[in-house]
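One structure is given below, encoded as structure tokens.
Omission of a single protein chain aside, the complex is shown with its protein chains in their original locations.
Naming follows writing order (A, B, C and D), and every chain is counted from residue 1.
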Amino acid sequence: MDLLGLYNYWIVILLMMAGFYIVISCGNLVKKIIGLNIFQTSVFILFISMGKVSGGTAPILAEGITRFSNPLPHVLILTAIVVGVATTSLGLAIVVRIHETYNTVNEDEIHQQDEDAE
Amino acid sequence: MINHLPILQVVIPLLVAPLCVLFRSPRLVWSIAALTCWIILVIAGVLLHEVLSNGVISYEIGGWAAPWGIEYRLDEANTLVLLIVSGIAAVVTSYARLSVEHEIAEDTIPLFYSAWMLCITGLLGITATGDAFNVFVFLEISSLSTYAMIAMGKDRRALTASFQYLVMGTIGATFILIGIGLMYMMTGTLNMADLAQRLPAVSDTRTIRAAAAFLTVGLSLKIALLPLHLWLPNAYAYAPSAATALLAATATKVALYVALRFMFTVQGVDFTFGQMRLDLILLPLSVVALLAMSMVAIFQTNVKRLLAYSSVAQIGYMTLGISMASATGLTGSILHIFNHALMKGGLFLALGAIMYRVGSVELDKLAGIAKRMPWTMAAFVAGGLSLIGVPTSVGFISKWYLILAALEKGWWPVVMLIVFTSLLAVIYIWRVIEVAYFHAATDENSGIKEAPLSLLLPTWLLIGASYYFGIDSSLSTSTAKLAVLRLWGGGL
Amino acid sequence: MAVSAIAIVRLRSLFAAVMLTSIYSLLSASFFLTLDAVDVAFTEAAVGAGITTVLFLSTLALVGRHSQESHHTRWLPLGVVTLTGAALIYATLDMPRFGDPAAPVHQHVAPRYIEQSAQEVGPPNIVTSVLASYRGYDTLGEVTVVFTAAIGVMLLLGRSRKDKQDDEHET
Amino acid sequence: MKRNPVLRVITDLLLPPILLFALYVQFHGDYGPGGGFQAGVIFAAGIILYALVYGLKKTQRVLPPQRIRVFVALGVLLYAGTGIAGLLLGGNYLDYNVLGSNPLAGQHLGILLVELGVGITVAAVMIMVFYMFAGRK
Partner (left out) sequence: MITAQTAILLAITIPLLAGVLIALTGKHPNLREAVTLLASLALLLTVSSLLPAVLNGQQPILNWIEMLPGLSIRFQVEPLGMMFASVAALLWPVNSLYSIGYMRGNNEKNQTRFYICFAIAIASVMGIAFAGNLLTLFIFYEALTLSTYPLVTHSGSENAMKSGRVYLGILISTSIALLLVAIIWTWQVTGSTEFTPGGLLNGKLQGPAVGIMLLLYMYGIGKAALMPIHRWLPAAMVAPTPVSALLHAVAVVKAGVFTVVKVIVYIFGLDLLRSESSAQWLLYAAAFTIIVASVIALRQDNLKRRLAYSTVSQLAYVVLATAILAPLSVAAAALHIVAHAFGKITLFFAAGSIYTASGKTMVSQLNGIGYRMPWTMGAFAIGSLSMIGVPPAAGFISKWYLLLGAVDAQQWFAIGIIIISTLLNAAYFIPIIYAAFFKTSDAANTHGESPLPMVIALLITACLTLLMFLFPQIPLALAQQLAGVGA
């Protein structure tokens, strides 16, 4: 089995999991968003990787080139990047508001404050 | 124009959303939004009629044939969901005016309605589309607007609830994206119908199995299937009342529809239940969701939270029906999607009216409220009875089909479970009723008046519908059965 | 890249984490470039390394730079992550090899874009053709997502704190 | 930063090329990499740079948030409206073929309009979001 051909994917998965780990384990809300960012970016790499054709070029038509990489994943990922930045900005906006009302961005402290309030 | 209705259904609210931003007057924006919602309800009605009489409608956006372009594909299953979403949207938007004025700062109201319309756009878009990636895009539209709306709640915990939902929702969406990506990788297509044709050839691969797993997990997050429901109770409890009603009645239902679409149409029954044995995973999760969440609901002191937990439990009924992997079970699930939307929508609207007058939905604040707001509480009781499954209510119809399905399978423990959780529903509903009807009113509550008519009418419209379809269920059941036939494909 | 990602996991200074994220973004942009995805690389550089960083920094300016570590048990997240990672590794086992021109993605749908787009749509940049025309509706959705985010941010941050306090005094 | 003349001069020098480059990317997207989205981001980046150096107040005097808000909506309307135009001219939604005298011309016009819509919204949104964050201090 030609495992070398999969090596590329595995690196991506490693990155992805690092991001995912940040999201679910970090108590800091900003860091969670950072984690989301990394997680998503790694997924993008996964998509783009599958679009690559060995020996192909960027999918811009020009004289004399017949082998192109697959443009469809590129399109999808363009959209996904935008979605990602949209999510990030909204998430950060919420973080800012949370900081204003709770004066902290640490999950445990917020939790503590909510419990004290009850 | 009539053949463009499928796209207009989604694009009209999409166009209205930016329009809302351009105006300043809350009333004007509300009128536009409400009018739009009634228009799309009419469109959904016409579409359902078309689908029922002429079969599947396919609409090629941009004039590009699928699978190259994006296709809207309407059949009995998703047109029913479209009708649910736009119907709920119409009623809840009509209701929203006073409730939103009461709970949202005036200068942000136009923006709020813009988010509101975007949410509806997203939900409709997810439902109508026949393209897997398009699902993701519209899912994000609805999700982002939902996060924003939840964060608008008056309680500061609304912010943390919204953030939590944002993080979990984004993880879910990314999982869905991974799932779609893996499927694309193995088939080269994103169109659902095309995927359905090409998947069987590669369904043996580990990649496709993982794809199905990622899709399921991602969607389960959005459906709030136990144990991925953690975001839901807070989100529902602290969001503005109108938003809670809209979300509770539509958002999880749409996600569940997408799950059905992937399970049945795209992956096919053989793969989902034969290879993946999804039923074996869904069954215990549904059972635990039903039992645990109903019990948790009993101990809530905030009525909105109580109903939120009840929602998670009710989702258990829907997934339970799916896990039976039988036509009757699936009919029960689809019916419950429809029925639960009506009753939960009505219940949350009634709560919104209480919020409007009392300013709180904590249980101890509601003492003796039934005397002051008899119509509102009557609506709550009626909705609650439906949740319990009292005959002539829609809850009874769903329960009938679910029990019938369990009996067909000879699953007696499941029969008992359905019955037992209905009894748990009696307990949590009755706690509210006792406080509202039989406890002496507190001094604070003495000056409270009945909710205004513009809140009562929509509430009763939904409650009324939930009894109309409980007494004469021919329309909903026949559509649900057709939807089941369509989802099941040739296997039935 | 892997180094920067893992460093972020360990880092306590949010400022450094943001900077590393930015670098991570730039690195992935260059990676996209090597994978022939010029448009994506361009966007990732502008968005990931540009706008996102600015947003993060503005946020940090408001909320402070340091992250206190919480004392959660690390096993559950680690378990979930390992499981997810394992599922993905499992998924890769039957994947087409990297760069393989015979992979299904290159056999279906995409060829038409490459072969026909010049006649059907026009622009030599196939990505543009697909983005704006074949899958133009997705792009409409994408614009709507951006719009939604703006609505959300305006809803959340549009009113100054003072407005809000006035409001609370009234009620 | 406001008082640093070096930065000011550099900004003054850089801003026109940045905005021009944004326009280039916007309209050259057909031929090379780029398009509405990237153009919007670059345009916004230019404005943000200006705001960082000259201060938020001054920037908002040139580009008031109210106007940006209109542009935020306008881009989406332009995009969705193009689709409606196709619909009114007898095609399906977002069908550009019917926009021009022949399909290719129609596609060209359609993509142009749509990319413009993307560019406007993205630029406006990014500036708006930045305003919002920066305005919190």
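We take it that a contact is a pair of C-beta atoms (placed from the backbone, for glycine too) under 8 Å apart; a residue touches a chain by one contact, two chains touch by 3 or more.
Quick caveat: nothing in here was measured; it's all calculated off a predicted structure.
Within the whole complex, touches from the chain that is not shown fall on B. Which of B:S99, B:S286 or B:S422 touches the hidden chain is settled by the complete complex: it is B:S422. Considering the whole complex, the residue from B:V202, B:V390 or B:L457 that touches the absent chain is B:V390. Check B:T79, B:N234 or B:S473 against the missing chain and you find that the one touching it is B:S473. In the full complex, chain B touches the omitted chain through residues 385, 388-392, 397, 399-400, 403-404, 407-408, 415-416, 419-420, 422-423, 426, 430, 434, 437-438, 470-474, 477-478, 481.
Quick note on the criterion: only the chains that are shown with their structure count from here on.
The interface with the greater count of contacting C-beta pairs, when A-B is set against A-D, is A-B. For the pair chain A and chain D, the distance between mean C-alpha positions equals 24 Å. If each chain is reduced to the centroid of its CA atoms, chain C and chain D end up 20 Å from each other.
Under the contact definition stated at the top, the residues of chain C that touch 2 or more other chains are 38-39, 43, 47, 51, 55, 58-59, 62, 88, 92-93, 95-96, 103, 105-106, 109-110, 113, 124-125, 127, 131, 133, 135-142, 144-149, 152-154, 156-158, 161. Residue positions 31-33, 37, 69, 72-73, 76, 80, 83, 93-94, 96, 122, 129, 132-133, 136 of chain D each touch two or more of the other chains.
Of all residues in chain C, those touching chain D in their complex are 38-39, 41-43, 46-47, 50-51, 54-55, 58-59, 61-62, 120-125, 127-129, 131-133, 136-137, 139-140, 142-144, 146-147, 149-150, 153-154, 156-158, 160-161.
If you check the complex, the residues on chain D that touch chain C are 29-35, 37-38, 41-42, 44-45, 48, 69, 72-73, 75-76, 79-80, 83, 93-94, 96, 103-104, 107-108, 110-111, 114-115, 117-118, 121-122, 124-126, 128-130, 132-137.
Against chain D, the residues of chain A that register as touching in their complex are 58, 60, 78, 82, 89, 92-93, 96, 100.
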